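Comments concern the structure below.
Only one protein chain is missing; all other protein chains are in place.
And then chain A:
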Amino acid sequence: MKNNYILFGVFFILIGCGSPETPVDSAVESKILHYGNGTEPQGLDPHIVTGVPEHHLLLALCEGLTSSNPKGGESLPGAASSWKISENGKIYTFYLQESGKWSNGDPITAGDFVWSWQRILTPTLGSQYPDMLYYVVGAEEYHTDPNFEVLSKKRSRLDELQTKKIDELTKNELEELEVLAVEVEVIEIELSKAFDNVGIKAIDDLTFEVTLKEPTPFFLGLLSHYSTWPVHKETVLKHGSMDDRNGQWTRPGNFVCNGPFNLKSWELNKKIVVEKNSLYWDSDMVELNEIHFYPISVEMTEERMFRAGQLHVTSTFPSSKCTPDIKETNPNIQIHPYMGTYFYRFNTKNEVLSDVRVRKALAYSIDREKIVESVTKCGQIPAYSFTPPGSNGFFPDTKIPYDVELAKELLKEAGYESGTDFPKLEILFNTSEGHRKVALAVQQMWQQNLGINVELVNQDWKVYLSREMIGDFQVSRAGWIGDYEDPNTFLDTLRPNRGNNKTGWENPEFDRLVALANATLDQDERYEILMQAERLLIDEMPIAPIYTYVRVYQLHEDVKGWYPNILSHHHPKYIRIERD
């Protein structure tokens, strides 16, 4: 603080002096990567958190059985050095790294994975990604076991009674306490037995076996998602129970995990520092000494920090600064396809939109080329399918024509001779300048092409989500980013009874096709089935894809070993800092 007083004093003297060395300059020697990481992470417990900033941090701190390939595609060895898949594709045997260690020096065992996966499937933890493991035999049944609810109620009553002093308890309460203690123990034993039915087994210390319900060919890719990563049992239990959401084990000093970096410090809303973990099995590969993650939620601030040499990489780039020749004018700009689709969701339960001809007419009268060229302008790609092209080699062949005459024809067939007899349509979107611009363009296209009266409604994020969830909308803006590199992460969301469907569209044939694809081992055959599902989806049009997302951000030229990939996973163990 004292330094600052002096600095205030010499502020004006500073004018005219040379510019100081920036963090990016000094990183050439110190090997510290300065990383713009979006928002402040919720936490660092891989079984609790959700979100992209959290993922960036966890990539540095923990590691799953497999690790994502820095160039995209096939998964690479992680905590498991190799794996074997049974002929029927249902049994996965993972052989763990012999030199695998937790950051406190404990060896990583198959038992750690069993315990960790049991933890995600324990409903009282409230993990938001238990469905990642629903492909495992018995996992869904265990997660939805009604005994957990009974246990939770009995436990809280037991806790209530135990907090009272013994002489304050009535006779009845004392009896209740004794009975409850026994009952809780019995249920815990029953649940532990129930977990034996889940297809997760430690064959020995270094062999971990998983049995799946169906072959699930994307299972390995799914393991690159942090929700399936292990946590250190002793550390978690030292700072809370297995299902304690508020356990303190993720604090600096307490934190133990198995990634290439260790947690060094965590200053809320300021920065998180991770340092190289010399106990990591592949530590020779790691060249960075530290990574400093900055939670910067305002893209303009982040952009200024990058220009001032305070960041090596930004999480985003202000869309208002995007121009068609941005790549020529800004050599640091990176624009890469991203596994995400921007689309408009139709509420098929709505009287007007329940007619597929209306949905098609609306989708056919959107000029996607024009939207990406004149509105978004950051290199986005017009989307003609829900699954982005190139998702693990899957290229959908669906087409959505921009054909105004056809659209008018369809609308006429649906009983609307002209746009004026079409009821007013509402586009719902969450408050954001980018979404507003796209909505304005679509509004204009629908009004000009079909003569439809369109109203734009923007809502705060949470209000927008809740309106979508209860189906209180006609057309709503939406986006979906894949969790793992496989078309299933997209198509699965539109199956009936999926929380993310939100369109009210339920198609048994589509459901059958996606389920069949999950049970098909041969990749070509499987993609053919998924292609049929995609065609069916575009033919039914419960959603109108608009564009495929691109990741637009700035990367300093000193950063090496950073490869574009569709999931935008940049594993820090491959990143180097070198000045040419």
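As a working rule, contacts are C-beta pairs under 8 Å (C-beta built on N, C-alpha and C of every residue); 3 or more make two chains touch, one makes a residue touch a chain; residues count from 1.
We adopt the following convention: contacts and distances are computed from a predicted model.
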Query raised in the report: Considering the UniProt annotation of the chain absent from this complex, which name among "Extracellular solute-binding protein", "NADH-quinone oxidoreductase subunit F", "Calcineurin-like phosphoesterase domain-containing protein" or "Oligopeptide transport system permease protein OppB" applies?
Result: "Oligopeptide transport system permease protein OppB"
Query raised in the report: Looking at A:147, A:207, A:283 or A:310, which makes contact with the chain not pictured?
Result: A:310
Report summary line: Given A:381, A:463 or A:516, the residue that touches the chain left out of view is A:463
Requested in this report: Sort through A:46, A:247, A:260 or A:396 and give me the one touching the missing partner chain.
Outcome: A:247
Report summary line: Hidden partner sits against chain A at residues 1, 3-4, 7-8, 11, 14-15, 17, 19-20, 23, 40, 42-43, 45, 48-50, 123-128, 130-131, 143-144, 152, 245-248, 250-251, 267-271, 294, 296-298, 300-301, 304-305, 307-308, 310, 460-467, 469, 479, 499-500, 502
